[in-house]
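Here the structure comes first, spelled out in structure tokens, and everything after it is commentary.
One protein chain is absent from this view; the other protein chains keep their places.
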Amino acid sequence: MGQPEQPEGVEESTGAQRPPLRVGMVGYAFMGAAHSQGWRTAGRVFDLPLRPELAVICGRDAAAVRAAADRHGWAAAETDWRDLIARDDVDLVDICTPGDSHAEIALAALAAGKHVLCEKPLANTVEEAEAMASAAETAYERGQLAMVGFNYRRVPATALARQMVADGRIGTLRHVRVSYLQDWLVDPQAPLTWRLRRELAGSGSLGDLGAHIVDLAQYLAGEPLAGVSALTETFVRERPLPGGAARGLSAATAAGTGQVTVDDAALFTGRFASGALASFEATRYATGRKNALRLELNGARGSLAFDLERLNELWFHDGTEPDTHAGFRRILVTEPDHPYVEAWWPPGHGLGYEHTFVHQARDLVHAVAEGRRPDPSFADGLQVQRVLAAVEESAEKNSVYTPIAV
Amino acid sequence: MGQPEQPEGVEESTGAQRPPLRVGMVGYAFMGAAHSQGWRTAGRVFDLPLRPELAVICGRDAAAVRAAADRHGWAAAETDWRDLIARDDVDLVDICTPGDSHAEIALAALAAGKHVLCEKPLANTVEEAEAMASAAETAYERGQLAMVGFNYRRVPATALARQMVADGRIGTLRHVRVSYLQDWLVDPQAPLTWRLRRELAGSGSLGDLGAHIVDLAQYLAGEPLAGVSALTETFVRERPLPGGAARGLSAATAAGTGQVTVDDAALFTGRFASGALASFEATRYATGRKNALRLELNGARGSLAFDLERLNELWFHDGTEPDTHAGFRRILVTEPDHPYVEAWWPPGHGLGYEHTFVHQARDLVHAVAEGRRPDPSFADGLQVQRVLAAVEESAEKNSVYTPIAV
Amino acid sequence: MGQPEQPEGVEESTGAQRPPLRVGMVGYAFMGAAHSQGWRTAGRVFDLPLRPELAVICGRDAAAVRAAADRHGWAAAETDWRDLIARDDVDLVDICTPGDSHAEIALAALAAGKHVLCEKPLANTVEEAEAMASAAETAYERGQLAMVGFNYRRVPATALARQMVADGRIGTLRHVRVSYLQDWLVDPQAPLTWRLRRELAGSGSLGDLGAHIVDLAQYLAGEPLAGVSALTETFVRERPLPGGAARGLSAATAAGTGQVTVDDAALFTGRFASGALASFEATRYATGRKNALRLELNGARGSLAFDLERLNELWFHDGTEPDTHAGFRRILVTEPDHPYVEAWWPPGHGLGYEHTFVHQARDLVHAVAEGRRPDPSFADGLQVQRVLAAVEESAEKNSVYTPIAV
Partner (left out) sequence: MGQPEQPEGVEESTGAQRPPLRVGMVGYAFMGAAHSQGWRTAGRVFDLPLRPELAVICGRDAAAVRAAADRHGWAAAETDWRDLIARDDVDLVDICTPGDSHAEIALAALAAGKHVLCEKPLANTVEEAEAMASAAETAYERGQLAMVGFNYRRVPATALARQMVADGRIGTLRHVRVSYLQDWLVDPQAPLTWRLRRELAGSGSLGDLGAHIVDLAQYLAGEPLAGVSALTETFVRERPLPGGAARGLSAATAAGTGQVTVDDAALFTGRFASGALASFEATRYATGRKNALRLELNGARGSLAFDLERLNELWFHDGTEPDTHAGFRRILVTEPDHPYVEAWWPPGHGLGYEHTFVHQARDLVHAVAEGRRPDPSFADGLQVQRVLAAVEESAEKNSVYTPIAV
């Protein structure tokens, strides 16, 4: 505490009378918990035109999904996502499963007339993503919305950065450098989870971390990448199988280990259509870096920098100031006029990771209520997928510069 | 995203079957919103022995309190706190009003057999605080708990700091320096809210910000202050009245301004019983510092540092390391083994301000279920009040060193 | 490297033809080495009106002073400072001895018609400092200059801060907080050097570190302190004697230890004449802080912050900017238009600690050539001494607020 009052009750109407938006969520692990928090909180903090309802949660293990429903506050539970989609009391399907099932579930949900929120990466292949984007476009004409979950656009600091770029505060863009550094695979005894198996995850750090930074880079730059040159590497190629997961893993050896079939790290450089240069690095081997999504944009008039490990801060250098007084300033993105912040706490009382999911829910609810195409759309997700495919192609072809398909 | 799975369902039982803890909250402004978020979320994230229910909210304006109830998810609303206390369906009274009403409400709630959570500062005077601590002690013998809301003990980083001090990681304590810097009064046209009026707020930055840092300093040091020497100042002595608040303000002038009757800033030094020195600063005039509660402890074996504006970080210097490799390290307090963190997100996915209220709710629920005296107790709140009183006394007596009453 | 050319030869004349300023330096330990570097380098980097000559160095041990002369480049060596002062080939006496001999040497040097540079603190007592300031005033009328060595005014960042305060960039001053944290006494086995003996050093961290921060605070604020309230402490009261230093130490015990007769730490608060508040802390027990002279000034229009451990940086918050884009900015004080910097390296190529002595030499040479009263003068040194005396008096009198004598 320790601040002037935040007046309450200014918005006098309340959530209770608003029409509901009934959500059915598939998956209940890490992303499921985060999305639950988002749906549960959005209407309590923001004044929303629709009232999100945590209607149904779905998972294959009946006992576990029931426990998750109770824990996270979902009214009902299903064990087959087809049943969830078939329910009349679900308006929106929120897909939090691994990437290999995104396309099938999303296509079915759209066919069933539901709105869809799909975790990133949109799909494991460009083909799947194309089918999804196409279905989303058709569904949009029927009034259904489809959004892809690039939640890092909804950190107040990145949203402010986007505004500042759009307002011309950094001028002609010269450089974008983005990295997403984690370290949870440094230990060669870390187990072979689904995230390390191509058939489930599609790719490794590239699809997991790289998808985020490609989306953010393009979102902030306001333009797509034109081409990339890439190196990828798998540092540890064999890992112990996780506890009960040995069954059915074709690559498993007698000794209880299995092959890592995805990349551990991906480095790539690229060009934007405007001629700006970009550099990307995604890795799970950056010892000591826990969630270091770092980005910097340099333009002819200024620069912006951000680090997800300090997500309430945006650093800005205003190149139009006299040299004697210029410098990178730390904007604490906690002021009422900053994106999303007015609904929260007084200046300096920072937000955390999960707030991105609250903001995502907020924005999607508004889009649904207003019939607006959500941002980022499945088409945006497809475009990111094409960049990732070009990265993989370049890495296979001796790093040769590979244009992004349009 | 981008992390190994957080296994769910380890704690298999769910909130639904647990007995409820029915909360009645008085006040619904800034603290009310924060406490609501805490009560609403605690049972969704932590596995609690009792299920918090947002039973009743109370405020004087019937329409506004009804709107707040809907917004924040409270089942019922009252306009008189006496009615709230009289209800059978309230187990715990959560007091979020200005300090002048804490004593009356808390004493009544304890007399009515309720548990109590009271926002800090515990009261506006030592006398009130003594009565409250005494009543809390009596009530404890009847099985009722009373906690004071020093929520900053429940930032994972400060909780970790306390553990490290208790574990001897910094050795004999030499220095504690703490400041709490805000800037919302820099503008002389900022209005004369209740926080600037002695009859409501008791004191200014001292009770608001100073109470926090006195509590944290003593909590982290693990010992009480023995005495203090203080300077206080009111930089801007007359301010415009807020919109509709002119009525009844005896100090109001014809011109629509009123007297600031509290301190704007308080500086004090002190001694701990062990001989360690402490320095404190609380101000609302530190331009550009939004919520900078900064602390540093220096001991013979190491040091710890923290800044609330970067609340996911604790800085630690291990003085037992060889000089060549020693340095202040940034511990990102987001690991599963850190206090409170296991229930949240993977490493590096930080928390925010409001999580302190979720943790406060969690800890209080556990204390109630187990009949444990809560920490910090009303006695702890009284002790802080005595320090604040000594600060005011010293400031009045030409800064003379003033022992803290025991 | 990696920068546009710094054009050379713009200032076409050279040091060779300039009249010399022949320096005689008393003392050759830490400060002697630093001053040597300053005198040796100033004329190589800056275009000076007089050419500093390292004429004579003086120390009691003939062999050691001869070695120091060779090492540091002094043309001659003396073993009695009276002989140094008597020499015709010395224009300026630079006093780098412990504080107990400052007065005697400085008075003699002024009496002998020399200019004087005296290390801080000016003296060990107010009485000595008064005599020195008085003699300096008289000497000034004869054309002699006397400067006290508060070298931290000559960090480009602090000099820039002073300019910005003077230019009104932070507006009406509200707060000054300054600390000087070191840790070299944390180990109770660290020996009892002269710095821990009152008869030589005058005081402990107060005169050594506190003198610096009192001077800087007043220099930056542009006004003197009006009064102070202080706590001091000696944490470790007995320490081993250093190797050969046991002789003559009256407090030495049989076991080879001696009494620490100075303060280990000093905390004080104060008021400026304008009503701004100040807080000070000087300690040698801040584990992990090596040379952390940190300062922050908060004014009604902006704030400035500095840390000597990052001496090329000045942090500035411009409070007149819109909240959405405001923040503390890191000014890298390495631009050609920054104080002292044009003579050095391109932007971003930082300076170090010793450069303050080069700048001190530069400024003193200019003052001598132009007959200008140097800044800081002995009168400034005396004023700091009065503040230190008030600190000691307050500490002795139960921290009571003690006005500074004028």
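So that you can tell them apart, the chains are marked A, B and C in the order they are listed, and the count of residues begins at 1 in each.
Methods note: a contact is a pair of C-beta atoms (placed from the backbone, for glycine too) under 8 Å apart; a residue touches a chain by one contact, two chains touch by 3 or more.
What you are looking at is a predicted structure, and each value in this text was computed from that prediction instead of being measured.
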item: Residue in contact with the excluded chain [from A:97, A:298, A:356 or A:377]; value: A:298
item: Sole residue of B:74, B:150 or B:316 that reaches the chain not shown, by the stated touch rule; value: B:316
item: Residue, one of A:326, A:365 or A:387, that touches the chain absent here; value: A:326
item: Footprint left on chain B by the chain that the document does not show; value: 160, 164, 315-317, 322-332, 335-338, 347
item: Absent chain, residues of chain C that touch it; value: 1-9, 12-16, 28-34, 36-37, 40-41, 44-45, 61, 63-64, 66-73, 119-120, 151, 180, 182, 184, 190, 193-195, 205, 208-209, 212, 289-292, 308-312, 332, 334, 344-355
item: Chain A residues that touch the omitted chain in the full complex; value: 170, 174-175, 177, 179, 181, 183, 186, 188, 229-231, 233, 235, 265, 267-271, 275, 277, 279, 281, 283, 285-289, 296, 298-303, 317, 319, 326-328, 394, 398-401
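FYI, only the chains that are shown with their structure count from here on.
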item: Rounded Å distance between chain A and chain C, as computed from the means of their C-alpha atoms; value: 54
item: CA centroid of chain A to CA centroid of chain B, Å; value: 34
item: Touching two or more other chains - residues of chain B; value: 289
